[in-house]
Every structure is written in structure tokens, then in C-alpha cells.
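Please see the structure below; I have some questions.
Other chains of the complex are left out, but the ones given are in their true place.
Note that the chains are named A and B in the order they appear, and that numbering of residues resets to 1 at the start of each chain.
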Amino acid sequence: MVYQSEIIIKSNAFDSLYDITEDVNEIINKSKINNGIVNVFHIGSTGSITTIEFEPGLKEDLPEFLNKILPRGQFYKHNATWHDGNGDGHLKASLIGPEITCPVINNKVNLGTWQQIILIDSDNKPRTRKIFITVIGE
Amino acid sequence: MVYQSEIIIKSNAFDSLYDITEDVNEIINKSKINNGIVNVFHIGSTGSITTIEFEPGLKEDLPEFLNKILPRGQFYKHNATWHDGNGDGHLKASLIGPEITCPVINNKVNLGTWQQIILIDSDNKPRTRKIFITVIGE
């Protein structure tokens, strides 16, 4: 069985984080799939998906780390060509990756107690983000 | 067809690596699924899953690299709030990611000759780790 749907997030830029775990669970619930996997895929090249303990400290630590290794103000060939100033955001998204695939058990995503699924928006202006969800199982 | 099971690893902390390829193959074998995919997902927010050539040199190089970009002794807001001292471990886990999904062919995970599936434990004390496995296919 396959069930597909999408999550829309109005996001701010600059590596802001969004906990989308409950949105993912709502879609799994609608799918009526009890056991299998859920693929959580960000559509677009300046956002990424991973897991984290979604608490205020790490919500600042992760963006700070991303900007230490890929500083926003630095020279990127992408910016020199397109003048949109989000070269760092493209690279952060390629580094973290656009998706994760998680287990589904008893009609819920199976995560640790302190582990949430997040969207990281690494662009440089507010965007409407689309995250495409595929649930596969039985 | 869906088959789910878990691997338990008693792990040391500080970015120690564990080759779990044979554990994954044992579960695929029990699943009796010949062709499809296997999702290997670490439950928890201070461990991660990737592949590597599991040999003594890289077993030291990878932790050294992770500590160069995310030093253990550095200031993290997570540590300032929770005083558990594992802020670097949370960020390493978000960076590498909690899972990989691999092809299954002829009832085995299909990797390169010098490519193994590993757990990286980035916490700061020994833990009992749970890795959840989902095999989907026919």
C-alpha cells in the first residue's frame, strides 16, 4: 500500500528549524498504514530534513554550527553568477540532505523520546515550503 | 511484504563506530524478502547511521574529523541549559543523520566490497542503542 500527501510550512529563512513530527503523524494516521516506512522529502534546493532533540538550546546551536562551516557572507560562485545571495543555503541543503526515511509502527512514526523530525530552511528570505510524504507498508 | 525487527548495541560514547552489516543481513535473512530495500534507523538523538570502509585507519579518522568541526569541549547552548555535556553529540547526529536505506538483492543488503553499515555513537557515556530495521519488498 502507498499513501502520498504533502505538508506546507510558511518558513523564515537563515537556518530556522521547524518540528514537523506531528504533521507526519497526521498523514500516517490518514494513510491507515500500520507497519512500514515513511519518506519525508523536502521539495527544493535550499531546505533540508533531519532529526534532532527539538529544544531551545539546539535550535540555536545547529544554525550556529551550519554558519560556522558555511558562512552566509562568504564568497560563493553561485552568488557571483545569480546574485541571489543564498549560495550558503544551497550547500547546507546538499550537506544535510533533502530527506529522511523512518520506520512506521502501530500507525505512528517510530522515533526516540527526544528525537523529532525537522525542516531546516537555509534560504535568505521567507518561503512557502512543501514537504512531500510517502507512506509505504501494510 | 514488510518485516520489522531491531538490533541492540551496547555502545561506548565519543564517536565510537560499530559495524552492524552482519546484524542487518541476519534480519533480512529472517524476513525471507529477496528483493527490495532495508531501512536502518537509529532510535535516539545522539547516534547516527552511515556507511564506511570499516578499517582501523578510518575508525580513527572519522571521529577525529567530527571533533574537529564539532569539538567536544566547546560552548553549546544545549549544555548551558541541560548540563549533560553532549551538545556536540546531538549536532553530529543531526549532521550525519539517523538512517540509511539500502537495496536488498537475493536476500542480502547490496553494498560495495569495502562498504559497511555503521552506527556512530556520539554521546558522552556508554549507552544501550536500539537500531530499528524495516525490510520491504517481495
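Quick note on the criterion: a contact is a pair of C-beta atoms (placed from the backbone, for glycine too) under 8 Å apart; a residue touches a chain by one contact, two chains touch by 3 or more.
Model, not experiment: these values are computed from the prediction.
Participant: Note that 2 identical chains are shown, then give how many the whole complex contains.
Facilitator: This structure file describes a complex of 3 copies of one sequence.
The criterion applied here is as follows: only the chains that are shown with their structure count from here on.
Participant: Counting in whole Å, what is the centre-to-centre distance of subunit A and subunit B, each centre being its mean C-alpha position?
Facilitator: 20
Participant: Under the definition above, what is the set of subunit B residues touching subunit A in their complex?
Facilitator: These residues of subunit B touch subunit A: 1-2, 4, 39, 41, 43-45, 69-70, 76-82, 87, 90-91, 93-95, 97-99, 101, 132, 134, 136.
Participant: Which subunit A residues qualify as touching subunit B in the complex?
Facilitator: 35-37, 50-53, 55-58, 60-62, 65, 69, 95-97, 100-105, 110-112, 114-115, 136-138
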